[in-house]
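All protein chains of the complex are present and in place, except for one that has been dropped.
Just so it is clear, A, B and C label the chains in written order, and each chain counts residues from 1 on its own.
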Amino acid sequence: MTFLTDRPLDLAPLVARVMSPERGGVACFLGVVRDHHEGRTVKRLEYSAYEAMAEAECARVVAEAEAKWEASVALEHRIGRLEIGDVAVAIAAAAAHRDAAFMACRYVIEQVKRRVPLWKREDYADGSQAWVTPRPARPTVERPADATSDAPPVSEHVSHTDWGV
Amino acid sequence: MTFLTDRPLDLAPLVARVMSPERGGVACFLGVVRDHHEGRTVKRLEYSAYEAMAEAECARVVAEAEAKWEASVALEHRIGRLEIGDVAVAIAAAAAHRDAAFMACRYVIEQVKRRVPLWKREDYADGSQAWVTPRPARPTVERPADATSDAPPVSEHVSHTDWGV
Amino acid sequence: MTISAASTVTVRVLLFASYAEAAGQTSFTLTLPAPATVASVLRLLRSQASDARLPERPLCAVNLAHARLDAPVASGDEIAILPPLAGG
Partner (left out) sequence: MTISAASTVTVRVLLFASYAEAAGQTSFTLTLPAPATVASVLRLLRSQASDARLPERPLCAVNLAHARLDAPVASGDEIAILPPLAGG
């Protein structure tokens, strides 16, 4: 696996992979497992993936960001059992200037959330479990023109009518 | 010194300082010494500071970002002699959600560049040296209303008529 | 009209997360008349799964890439039906 791992994530090697003397800015993002979700106390959670597609989709997202902002991008998403405070996703994006680095980093996390087939089941303090259904996405970054064919419109992503659940 | 250091910067302890289970997103930025500046090959450089004011101004910038985005922010800027590829500035900003984390991080780097009294003298491949005069700032983030009194307008920052140099 | 071997499409269908739990299975094979689309795969699924309730327009993928409901499917294709994504 290139983008998915069941081991704890570490930002430092991702930063090391993208840093270079032509790139003056490195923007990073870490997604951290929170102890609350919509008012409920979360004890732990488990990420599962459609692994082959998740790898392919991560590769597409990274390639799009690198092309659009002349950036170098590293991305890892953890799967399996995670505890509160664990890092679920780590991104490092390096570019000649900070504006491009920030935009590439932001693009990657937004697209990972929209497009990469990953699911999260939370265990709550009361012993119950639930699959997390994100609220409708509010994308704040523009998407590259050549990426539109890869993903259906947001409205198809956020059906709240789960299949029999 | 709290925000300035003459030792190599490491992002990991900054991230550790701001991460917590209530904060789901951590956005980071590293500014890296580039090997070129306006077409000239840079060999190394030296950052100097008005140290007491730089510390005070960094503290104000961090406090503004933490208040505006309910974030936890860590900031370090290196001074002294730096080599190509060295990290000059490191920022980590954690918030409940990624949008606030990114905005807080972006705010801090923009304000550091605008307001913190730091200067950079570059050594070039041909043996010459020059104080770096930044081009006019193009801020892309909004500033908190309560910050305006701390800094003069951008036009005062970017005089290209150095004093006798 | 009888459906000959040449005029059918056999695809592998994958289910994940809440959909797999609800259906009690993670993958199976479906054969349907040609020409077939993602939408016709979903129609056949709905007619076969008595208790399962798919959303009207679920997120679907064909061969590891997101696909629209009117995307054609061919024999050997891998069709995935994806619950709302929750990565990141």
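Assume a contact is a pair of C-beta atoms (placed from the backbone, for glycine too) under 8 Å apart; a residue touches a chain by one contact, two chains touch by 3 or more.
Bear in mind that the values here come from a model prediction, so they are computed numbers and not experimental data.
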item	value
Visible contact partners (per top-of-document touch definition) of the missing chain	B
Touching the absent chain when the full complex is considered, from B:13, B:80 or B:134	B:134
Absent-chain interface as seen on chain B, which is shown	31, 47-50, 52-54, 56-57, 77, 88-89, 109, 112-121, 131-134, 150-152, 155-165
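In this section, only the chains that are shown with their structure count from here on.
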item	value
Centroid spacing, where centroids are CA-atom means, of chain A and chain B in whole angstrom	27
Whole-Å gap between the CA centroids of chain B and chain C	51
Residue list for chain B, restricted to those that touch at least two other chains	none
Multi-chain contact sites of chain C, meaning residues that touch two or more partners	none
